[in-house]
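Omission of a single protein chain aside, the complex is shown with its protein chains in their original locations.
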Amino acid sequence: MRSEEDKEKLVNRLKRIEGQVRGIQRMVEDDRYCVDVLVQLSAINAALKKVGYSLLENHTRGCVADAVQHGDGDEAIEELMKVIQQFSRS
Amino acid sequence: MRSEEDKEKLVNRLKRIEGQVRGIQRMVEDDRYCVDVLVQLSAINAALKKVGYSLLENHTRGCVADAVQHGDGDEAIEELMKVIQQFSRS
Amino acid sequence: MRSEEDKEKLVNRLKRIEGQVRGIQRMVEDDRYCVDVLVQLSAINAALKKVGYSLLENHTRGCVADAVQHGDGDEAIEELMKVIQQFSRS
Partner (left out) sequence: MRSEEDKEKLVNRLKRIEGQVRGIQRMVEDDRYCVDVLVQLSAINAALKKVGYSLLENHTRGCVADAVQHGDGDEAIEELMKVIQQFSRS
């Protein structure tokens, strides 16, 4: 569903997040102040949420819309609703 | 504030999360189904939240309780409340 | 978009939530323990989220799917994504 360009952008965002997670490991090892670590954790969560919402949009514009146009949107929408709830609670 | 054992456990949890973020990069590169990627993203978010809550507890039992006992809890509690809100919205 | 039956069910759920909010006012007036009030607030939030997710599903199955079938899904999906983010952050 995704173009090579979209995939590359997504992977780059995930690599940056991976680097941020490694950064937190160093903060823990260096005994950095808890609140600073928590602020950094919040930033990672926010970045992952952003990635998730862009995947969600892509999925809705692609797979879900296709399914709806081919007359079998019911299942696709049910799955979509489940994953939205699971994702937004995480 | 943290014992060496606590720090090691925390770093190990973060290393596992780092591995999960790398796993998602592979899922994107391999064109895996969006919904599966989103479920995996939710799992990472949940794992980061768990790490965050355990840091939060540690911080409250340590720094915040100390500050309260030394009569300057006000500022520590204000900072705590701010980081709780920032973290739980992320 | 909604049947009379669906609307009645929805209004009844909202009336129950209204009653729960009144219940919390009494808890505050009666000086009930903070943590008990917070647990009750969490229950109301969870109930409102449930109402929201069922509205969201209805909307996607109705308006959004209709728009997609009539070839103008783009705008409907953009609006959907925005409201999902706003709602899940609340």
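As written, the chains take the letters A, B and C, and residue 1 is the first residue of each chain.
Following the convention adopted for this analysis, contacts are C-beta pairs under 8 Å (C-beta built on N, C-alpha and C of every residue); 3 or more make two chains touch, one makes a residue touch a chain.
This one's a predicted model, so the numbers in the text were calculated from it and none came from an experiment.
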Counting contacts across the entire complex, name the shown chains the missing chain touches. B, C
Which of A:16, A:32, A:50 or A:89 contacts the chain that the document leaves out: A:89
Which subunit B residues touch the hidden chain? 53, 56-57, 60-61, 65, 68-69, 73-74, 77, 80-81, 84-85, 87-88
Footprint left on subunit C by the chain that the document does not show: 1-2, 7, 10-11, 14-15, 17-18, 21-22, 24-25, 28-29, 31, 34-35, 37-39, 41-46, 48-49, 51-52, 55-56, 58-59, 62-63, 79-80, 83, 86-87, 89-90
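Throughout what follows, only the chains that are shown with their structure count from here on.
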State, to the nearest whole Å, the distance from the C-alpha centre of subunit A to the C-alpha centre of subunit B. 16
For the pair subunit A and subunit C, the C-alpha centroid-to-centroid distance in angstrom is 23
Subunit B and subunit C, separation of their C-alpha mean positions in angstrom: 28
Residues of subunit B touching at least two other chains: 89
